[in-house]
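The following block contains the structure, expressed as structure tokens.
Excluded from the complex is one protein chain; the other protein chains are retained at their positions.
Naming follows writing order (A and B), and every chain is counted from residue 1.
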Amino acid sequence: MIDHILTLLIFFPALAAMLGFVVAKNSMRAYGITVAAIEFFLSLWLWYAYDPMVSGMQFMESMPVIPAFGINYLLGVDGLSLFIIILSTFFTLIGIASLTETRRLKDLIITLLFLEMTMVGVFAALDAIIFYLFWELSLVPMLYIIGAWGGPLRIYASIKFFLYTFTGSLVMLVGMLFMAYFYYQATGAWSFSILEWYRLILPESFQMWLFAAFFLGFAIKVPMFPFHTWLPYAHGQAPTIGSVILAAILLKMGTYAFVRFSLPLFPDASVFFMFPIAIIAIIMIIYTAMVAYAQEDIKQVVAYSSVSHMGVIILGTFALNVEGVSGSVFLMLAHGVVSGALFLLVGVIYDRRHTKLMSEFGGLASVMPRYAAIFGIMMMASVGLPLTINFVGEFLSLLGFYKQSHALTLTAGVAIIVGAIYMLAAYKKAFFGPVTNEENKHLKDLNKTELVGLIPLTIVAIWLGVYPKPVLEPINNSVESVIQLMHDKAQSAEAKARIPNVAGNDETISIQEAH
Amino acid sequence: MEVTLTHYLVLSTVLFAIGLIGVMRRKNLLMLFFATEILLNATNIAFAAISHYIGDLTGQMFAFFIIAIAASEVAVGLGLLIVWYKRTGKIDLDQMNSMRG
Partner (left out) sequence: MEIYLYIALFAPLVGSLFSSLFASSPKTMITGYVASGLLFTSLVSSMILLSYVMGGHTVHVEMMTWMATGDLYIPFGFVVDQVSVVMMMVVTIVSTVVHIYSIGYMDHDKGFNRFFAWLSAFVFSMMVLVMSDNFAGLFIGWEGVGLCSWGLIGFWYHKESATWAANEAFIMNRIADLGMLIGIFMVYWNIGSLQYDVVFEQIGNLPVVVITWIGIFLFIGAMGKSAQFPLHTWLADAMEGPTPVSALIHAATMVTAGVYLVVRSNPIYDLIPNVGLFIASLGAFVALFAASMALVNRDMKRIIAYSTLSQLGYMFVAAGLGAYWVALFHLMAHAFFKALLFLGAGNVMHAMHDELDPFKMGGLRKVMKGTFVMMTLASVALAGIYPFAGFFSKDLILEVGFVEHHYVIYAVLLLTAGLTAFYSFRLVVLIFHGEERYKLFGIHPHEAYKFMLVAMSPLLVLAIIAGAFKMTYYQLVTSLLPDTQYHVHSEMTYWIMTIGTQLFVMAAIAFAYKKYGNWSGVPDGTSTMENRFCYKLLWNQYYIPKFYHEVFSKPYGELSRIAWKQIDLKIVDAIVDGIANFIYRTGENTRDIQNGNLSTMLRWMVFGLIVLVALAVAFSVGYNAVGA
């Protein structure tokens, strides 16, 4: 069973979702929780069986799909993807367990299970076509979730979300096809396997174009400035569960793909585009933090804060050294936990008051002390206080990029100031001050269903902040091999200099030169 | 004055242009058929002339084909036209817009 655990992880929820159609309506919730819990424990088993000392792919599976074009059903995990898979199953479980939605609950749970399949699929796929398949499929359940359970502008928001990200991924698909064609030209055989692609050394001019094509697909997904405007609408209209999954997992697809595709495939282009991308990342960090500060709706604050934090992740990724990339992968998880929790928390007051405007609240700290405490912890994690999960990622990302540019890191470091400004301002507006609104006087504090979701997240946020080693170590090992690969493949002198030689041994290990 | 290939080709072009204008301007379906015939015959002239000029019979063969196809086309087309006329009492092109997208 362990040999096919990835296939099991991908298709178990989908199968369960199909069976879900025949499950009775009132036992659907229990059914969903059971399925998600089994899936989560399977993913924990994956972690248990994973060997953290091995930097390469593990649990690989392969099955030909279209042999003539080298398309295989190829799966595998390494330190980069392992924890995002666990995060996906974790959030699906928490999301279903703490669902407060009542309209068409059965359909919603089925949609979520399908979504889980696509999420695990994206992170486990090692074949570009399979990856692309899951990447695009993930749009569909999310489209439904926003479009069917969303707010008043849900149709506009869901169409915007779908078309925008879809456009980007089409360009990415062209890039993938060209990459495979190039592989064919170089070796005489078709292949869409990412691992095979890793061995190619592309001429620099090709790298630039391919990098740009992939970049568009990933950048819209992340979303990077100026492609970020679909996100506030999607978050603004999506139901709580939609926002949670979107922020915690779906956005990570973009940043994960940068580490999986862009860096190892195009090392020279990565170095070439490092500074422009860093500048975009800095704009993301500061500009969206300012926009977040101006928001009146607390959910939008969290939505824009996501963009701001994604900027730090991008910055860490393009630090192109072990510290930075490990930090950015870790920050993906950290941001997933923290922003997911914040969206859950926003959902709590929305359920009670059906408004998210901060001006409607105030003084909640005295009415809902437990809620205020958990919100406070998550806010401080979002601000990046040491000993919370976010700090480890942010610290390492910035530390990594400092090696590349001092001045840009100083500018990007403003993140810790502007982040504090909008978060504290929002917290002050909602939680501090006297209780002015009559309706808020008798709000109930967190109930059991809500605590089920929030307490595990709080524990994770602090546990991994204090002791990140179990997660950071496997990440570190895989990142080291990625960086080493990049260093070996790099052609330009600048790229060689900017990407450190991790192993310190001699160059060119088993890399096939393309002609 | 000797009649050269150019003359034939000019004639063919002029006929083709007349046919084209007819296709574009005419609203009556019957007139449209006439215009189509002119178009086809314009190409026939060009085919036959060039075929003669370069001494290759393939062109003239094509002209025959075209004549045959044109005849069958007219036969089918006129048949349809008559049916249409019986149904609506009109053969005005602007009335035929049931395929509006």
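By definition in this document, a contact is a pair of C-beta atoms (placed from the backbone, for glycine too) under 8 Å apart; a residue touches a chain by one contact, two chains touch by 3 or more.
Note that the structure is predicted; figures quoted are calculated from it, not measured.
Participant: Could you list, sorted by label, every displayed chain in contact with the chain left out?
Facilitator: A, B
Participant: Using the document's definition of touch, tell me which of A:V291, A:L342 or A:A495 contacts the absent chain.
Facilitator: Only one of A:V291, A:L342 or A:A495 touches the chain omitted from view, namely A:V291.
Participant: From the listed residues A:F40, A:Y164 or A:F211, report the one that touches the chain absent from this view.
Facilitator: With A:F40, A:Y164 or A:F211 as choices, the missing chain is touched by A:Y164.
Participant: If you put the missing chain back, which residues of chain B would it touch?
Facilitator: Given the touch definition above, chain B has residues 20, 23-24, 26-27, 32, 93-94, 96-101 touching the missing chain.
Participant: What chain A residues would touch the chain not displayed?
Facilitator: Contacting residues on chain A, toward the hidden partner: 160, 163-164, 225-230, 287, 290-291, 293-295, 321-323, 326-327, 363, 365-366, 369-370, 373, 380, 385-387, 391-392, 395-396, 398-399, 402-403, 406, 409-410, 413-414, 416-417, 420-421, 424-425, 428, 431-434, 466-469, 472-473, 475-476, 479-480, 502.
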